[in-house]
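A short write-up of the structure that comes next.
Shown here: the complex without one of its protein chains, the others still in place.
Then we have subunit A:
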Amino acid sequence: MSLSRLYATKELLKKITFLNASRAITSASILSSNAPKPIQKHDFNRAVSEAEKIVGYPTSFLSLRWLLSDEIANVALHLRKLVGSNHPLLKTAKNLIYDGKSNMQAWGLIVLLISKAAGQSNDLLELEQDKSAGVLHSQRALAEITEMIRTSHLIHQGMVNLQTLKKSGNELASDSELIFGNKIALLGGDYLLGNACLQLAGLRNQELIELISSAVRDLAESNFIGDRDDENVALPSDPKCKIHIEDESPLEHFESTKDIDMSLILGHPEREWSFRHTLASGSLLGKSCQGTLKLAGQSEELQRHGYSFGKHLALAWQASMDLEPFRMQELPYNTSFSLISAPVLFQLDHDPSLYEEIKKGRKSVEEINYRKIHEAVLSGPGIEQTKELQRKHGQAAMDVLNEFPNCDARTALQNIIMAMQCL
């Protein structure tokens, strides 16, 4: 079994490239008119660090709290044993620690910003008005919980599938590095998830617990959608299985996927993309934004706006990241990109014959010629369509923001959306 592909925790790698690119970008595109105090350069990092000041303290401290716990110190000790092995957990851990600032933390930051932008309801008891920098302590806790859930999910995703090992079973040498790596990854993820549950319970808001738990459910579910290779890397659906339907627009809102007919989703590029990524990221950010407004005692309607904002922002974000590999005219060797990214799905819809290449990856995506797909996407309409998709979700998030009163937090969020658009 080839282990070389295990190196790549693609999700995270993608983000590093995304960030590095964002640092370099100094775009001169036209500023949107609804931003009252826009920053001149659409530098993503600057938008983030300006935003951090607004909500009181750099959100990167969020992660420090759980990094300082005994259990994690324990995990760190065990991690040292893995150094030199090929387990992807090392990469996940490295990214969590060194690249923590703008990636992982950004979600917590957004929850804090939307909390401040919406403010707190006057109906909230005086006792509960325990806040700093315009954000309730319970809202800060929620931002942290959101980060923990997301991190836990990334760690669990970064495991290795050892099912295919012939030696599977108890007789397996228990000191095998991969098994040990999986053990630590699984427990580390569980630790964060368990801690998130406990902190969530501590907020004593049962509706919020239900909401966030359903986001955890969606995250887990996202790993089952569509075809997958042996490492559970998602493969796009056959464009030929697309059924003609009147309304091609993506599902706006769903409580649970139980009654959703997958045949109306898989193979329809935008629907499939938005379904997959709503489960994998939109749901958590949307529900956290909704939840923080719930904590502030805001109306049901505003809470729904919160969900909509978070979901669209996450999708706009995803679309920006999807575009990243296609900014290069030629794909470097040994690099890969998400096969379920919007440009690939659009290209498959445009030219279903490309699916023949995808099919080669049913056993392992390593068999796929990524350069070939990259070339095909560059020559097709996929990139333009993805940019359109990105703008659409960015605008949808902007529209929600316009419902909020004008304040520095709102401006910061607008800046982040715009910086994203210009990435």
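Here, a contact is a pair of C-beta atoms (placed from the backbone, for glycine too) under 8 Å apart; a residue touches a chain by one contact, two chains touch by 3 or more; residues count from 1.
In the analysis below, contacts and distances are computed from a predicted model.
J.: Missing chain's UniProt protein name, "28S ribosomal protein S9, mitochondrial", "All trans-polyprenyl-diphosphate synthase PDSS1", "Mn-superoxide dismutase" or "AP complex subunit sigma"?
T.: "All trans-polyprenyl-diphosphate synthase PDSS1"
J.: Tell me which of A:Ser132, A:Ser256, A:Asn334 or A:Ser379 is the one touching the absent chain.
T.: A:Ser256
J.: Please give every residue of subunit A in contact with the chain that is not shown.
T.: Those residues of subunit A that touch the unshown chain are 71, 74, 78, 153, 156-157, 159-163, 168-170, 172, 174-175, 179, 182-183, 186-187, 189-191, 193-195, 197-198, 200-202, 204, 206-207, 209-210, 213-214, 216-217, 219-221, 223-225, 228, 230-232, 256-260, 262.
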